[in-house]
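A single protein chain has been omitted; all remaining protein chains appear in their positions.
So that you can tell them apart, the chains are marked A, B and C in the order they are listed, and the count of residues begins at 1 in each.
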Amino acid sequence: MADDQKPKTKLLDELEKGPWPSFVKEIKQAGEKSPVCDDLLGQLELSYEEKKGHWKHGGIVGVLGYGGGVIGRYSDLPDKFPNVAHFHTMRVNQPAGWFYTSDAIRTLCDIWERHGSGLTNMHGSTGDIIFLGTKTSELEPAFKELTEAGFDLGGSGSAMRTPSCCVGPARCEWSCYDTLKTCDDLTRQYQDEMHRPPFPYKFKIKCSGCPNDCVASIARADLSIIGTWKDDIRQDDAAVAQYARAGLDIRKDVCDRCPTRCMEWDGQKLAINNRECVHCMHCINVMPKALRPGQERGATLLIGSKAPIVQGALLSSVLVPFVPENELMDTLKELIRRIWEFWDEYGNNRERVGELIQRVGMANFLDAIGLDPAPEMVAAPRDNPYIFFQKEEAAAEPEPAGA
Amino acid sequence: MADDQKPKTKLLDELEKGPWPSFVKEIKQAGEKSPVCDDLLGQLELSYEEKKGHWKHGGIVGVLGYGGGVIGRYSDLPDKFPNVAHFHTMRVNQPAGWFYTSDAIRTLCDIWERHGSGLTNMHGSTGDIIFLGTKTSELEPAFKELTEAGFDLGGSGSAMRTPSCCVGPARCEWSCYDTLKTCDDLTRQYQDEMHRPPFPYKFKIKCSGCPNDCVASIARADLSIIGTWKDDIRQDDAAVAQYARAGLDIRKDVCDRCPTRCMEWDGQKLAINNRECVHCMHCINVMPKALRPGQERGATLLIGSKAPIVQGALLSSVLVPFVPENELMDTLKELIRRIWEFWDEYGNNRERVGELIQRVGMANFLDAIGLDPAPEMVAAPRDNPYIFFQKEEAAAEPEPAGA
Amino acid sequence: MSAQAAKRITDIGPPHYDKFLHPVIKKNYGKWVYHETLAPGVLCHVAESGDRIYTVRAGSPRLLSVQTLRRFADLADKYCGGHLRFTSRNNVEFLLDNKEKIEALKKELNELGFPVGGTNNAISNIVHTQGWVHCHSSATDASGIVKAVMDVLYDRFTHEDLPAKLRVALACCLNMCGAVHCSDIAILGIHRRPPKIQHDVLSKVCELPTLISSCPTGAIRTKTVDGKQSVEVVEEQCMYCGNCYTVCPAMPMNDPENDGISIWVGGKVSNARSAPKFSKLAIPYLPNNPPRWPEVVRAVVNIVDVYAKNAKKFERLGEWIDRIGWPRFFELTGIPFTRYHIDDFKHAGLSYARSAHIRF
Partner (left out) sequence: MSAQAAKRITDIGPPHYDKFLHPVIKKNYGKWVYHETLAPGVLCHVAESGDRIYTVRAGSPRLLSVQTLRRFADLADKYCGGHLRFTSRNNVEFLLDNKEKIEALKKELNELGFPVGGTNNAISNIVHTQGWVHCHSSATDASGIVKAVMDVLYDRFTHEDLPAKLRVALACCLNMCGAVHCSDIAILGIHRRPPKIQHDVLSKVCELPTLISSCPTGAIRTKTVDGKQSVEVVEEQCMYCGNCYTVCPAMPMNDPENDGISIWVGGKVSNARSAPKFSKLAIPYLPNNPPRWPEVVRAVVNIVDVYAKNAKKFERLGEWIDRIGWPRFFELTGIPFTRYHIDDFKHAGLSYARSAHIRF
């Protein structure tokens, strides 16, 4: 395509200015090799002019034998922008922790230049490598090259999504379990559930190595795996003193910001009442050289977070307070099996597992998946007296131990 | 009645033992003059044996021209306990602050001995003097004597209830408005609404002089009036120092327990950041000689608390953050008028005003009663994106000041 | 009787409080500066003028005979120039202007069987309701349990040795006339079986639409029984609140085998330090065991004792639990955590633990 044929993008050109890297530049750059990008720019400029999108609603496309991993997308102005008449994206499983070699990056680039727009998202919100925009006929060839290079598609529709994880033990001193291994194992374990949508709706898993939750698992995953420890915070008194000497106001900046105020600093010695510590990470974050998570490590499993549609956004809530690291994979597999079984049977169409739990009640959900109720699961016990006593129990209640 | 005719009360007799004053003794004592009490004891003993009550469901009785103030009560074993076949209670407006002279007490006693069981509750949960148990024919004579003695009935059914108030300025140094006067004025003002049930359901008002809320208004009143102040806490540094000398750990027991941590104690001087004070009363409670509420006094008005039936218990929530003391009565009257008007029109049968607000939404309620939304009314703004934009506003929104 | 008295008087409201105020109070009304506690149950309020008013507070069973009331009046005459009041928790307060008379008054009160106390960090009187003495709704008695519990907590009333105020309240059914829903410890009468419908009279004594809409969970449906219009209750949807019975006598809830008591903890009303809070479920069910409800008494005393031993100064029960966490509360009290503790009503989801903040 000759230069003078390039679309006029008066509005978008504005977004090439300014210090932050420009996505318009990226599209134009890719456009140097791919005519697709010119039509994308043209349509986008029109959207900017008209203040509305120009994509048609969905459309089911995919690769052979897979029900997910491709998002079908069609322009609503195919005559005007024929090169984006089809403009599907491919979701590709990212390597755990988003680690790459330059070669791997180049391989991906080559494939996508051959079979798509040359535009990517590194990465999508769920964590996948996003290959942004291609036509239906290129899906299968792109897929073939991807798998040959050792890559595979992620999920879409009512399927498992590619799990994601924080950098964890690869580069973080606080990781309480192996997030990369867990994420990778889970991704491999559930390839089938990812590629052949078997569920009432989507299912996401995210793995954070500690309660800082650097992959936002508690807000964005149906199953959130957050590393934690059970024993005492490891404390290096000399290093604490050094922070104090260096000017850190330990009382104000550490003790007073501890959510349970379980720390005391008398100017000399830091005393932590570890029984009352809620493992929030704050003190460790502030004094990484002096404090470290304990050594009895593992993870808390939480269930059910999601975005607002339909009944309001949810945060994940505690399902298993602590699983030791060495039992983590087995526990996860067993638990996931039971959760899916229950969700399969009782979940409504487009009902996330968190919504299902809200609907049937946590206690019934626990029953169904064979877990005992534990006070760690609730912020507080119920405050309304509307208790559904189980039939068999009324009239034959033993006196509780504490009474 | 001869002594050997007294009912056998094997179980209840157990409750005459022990150090706490015994209600069984009280009933027996009244029984010395009133045969009614013997039947009450007899029926109660039966309840203790059978573990169930023996009163029939309600029944509408009252005094001439009043629709409220009497709770009809009938035994379900009238043949066995004929003296409590009728056993209605009369609710009598207590004097504000529950202050009495011995003469007033004696007057009440004489009336109730003549016309009822001789048993009372001093006081009922709402605050009334409760005359416990009489028959229908005695209601009117009792009422006559009461009004002649300057007393009147309280409310019941879908009516205003007798307001109540804390001891306030009569004996408490913290009262930020005149709780007794307010309570008394309101009680007088709404005699008609109290005696001739005009509402969808009951309406309760309680007045506390400060945020300690000694009449539990925030939990038990449709309209809660809680005293507070707007200017700085009055502080007597010498007295603060004296508390410190006397052994009070001001940092730990005062500053660290301040909910917004807006106080600093450096061992010499207590500094309060009054802009961040939420008027919780804690520091004042702990050091009454050193700290006192400010002098710009008034009240916060809160709306809607109630017990759990039907949609769960409610606490009152802020409706007017601050009304200066001198505007209090006028503001209250105007506001109450508007609230009742709206509730009258839109309230369902047996729907408390707090429930109505939940149902129609706070913003619509504010519109209806002519108040502007204020951030003090919410613990936090909404967290869900389900905003009902008003028609006229969409398509013509001015840019907000802060944008 | 005079001619005026013969006229029917209505809508006069209560006597004006002004008539009943102690002269020292009248003089110093709104002019109090501070107060001190002289002993448990004995307060001294000091006015700007330097005047002092002394208060002696005595525990009361609330259900009072006129005989006892007259005795209070006599004491008021003897010690207080005839002035007394009652508190919002149904204690009686004697108001003195002479400090010297306090001890004698206390002595007489004690001799009459009325303990002096209930101030500051004592356990004050149990706010309560009618129970089998006067209400048709009760799932349990009120006064009897209060007596049994206070007998055992007696020393906690006469001593101020708790970490903070501790308010106990009792309501005999879910209507919660005792407004127990914001108490440090709440004793609540509960049913555990659906109403037993009296089909033969139902349509005669109740309005069907009102009845059906009274149910918070929508468990009531119309049904024709023996040719008569009546209703049925979907058992799985009934949580025994009794609201249907309140609007319709043909839906009685009483069931001696299944009625009983639940215990709730950690509520508060004051704004001191933390915001007011609802009480939360501690023990879902304890049997009705008159006359002394030993299971209930043990349960309450256990919670009080564990709290007294573990909480820090100024921590209300709910504030203590907020600090140590609910798991530790259940551990320390030995109360089992069950499926019933997990909310499943309207806002249930918000009560789940939505953070990784966990104590081990």
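FYI, contacts are C-beta pairs under 8 Å (C-beta built on N, C-alpha and C of every residue); 3 or more make two chains touch, one makes a residue touch a chain.
These numbers come from a predicted model, not from an experiment.
Among the chains in view, which touch the chain not shown?
A, B, C
Touching the left-out chain: which of A:6, A:80 or A:257?
Considering all chains, including the one not shown, the answer is A:257.
Please pick, from A:288, A:324 or A:370, the residue that touches the omitted chain in the full complex.
Per the contact definition at the top, the residue touching the missing chain is A:288.
Decide which residue listed in A:77, A:219 or A:329 touches the omitted chain of the complex.
Only one of A:77, A:219 or A:329 touches the chain omitted from view, namely A:219.
What does the interface between subunit C and the hidden chain look like in terms of residue numbers?
Interface with the chain not displayed, on the subunit C side: 271, 275-276, 346-347, 350, 354-357.
Would you write out the residues of subunit A that touch the absent chain, in ascending order?
11-12, 14-15, 17-27, 29-30, 32, 40, 44, 47-58, 64-66, 71, 73, 87, 89, 92-106, 108-110, 112-113, 118-123, 125, 127, 132-133, 144, 147-148, 150-152, 162, 164, 166-167, 169-173, 175, 178, 180, 184, 187-188, 191-192, 195, 211-216, 218-220, 226, 253, 257-259, 278-282, 285-286, 288-289, 292, 307-313, 315, 349-350
State which residues belonging to subunit B touch the missing partner chain.
Residues 211, 213, 218, 226, 228, 230-231, 259-261, 275-280, 300, 302, 314-318, 321-322, 357-358, 361-364, 366-367, 373-389, 391, 394-395, 397, 399-403 of subunit B touch the chain absent from view.
Everything that follows uses one rule, which is that only the chains that are shown with their structure count from here on.
What chain is the most remote from subunit B, judged by the mean position of CA atoms in each chain?
A
Just give me the whole-number Å value for how far the CA centre of subunit B lies from that of subunit C.
12
At least two partner chains per residue is the criterion; list those residues in subunit B.
308, 312-313
So which bits of subunit C are touching at least two other chains?
174, 181, 216, 241, 278, 345-346
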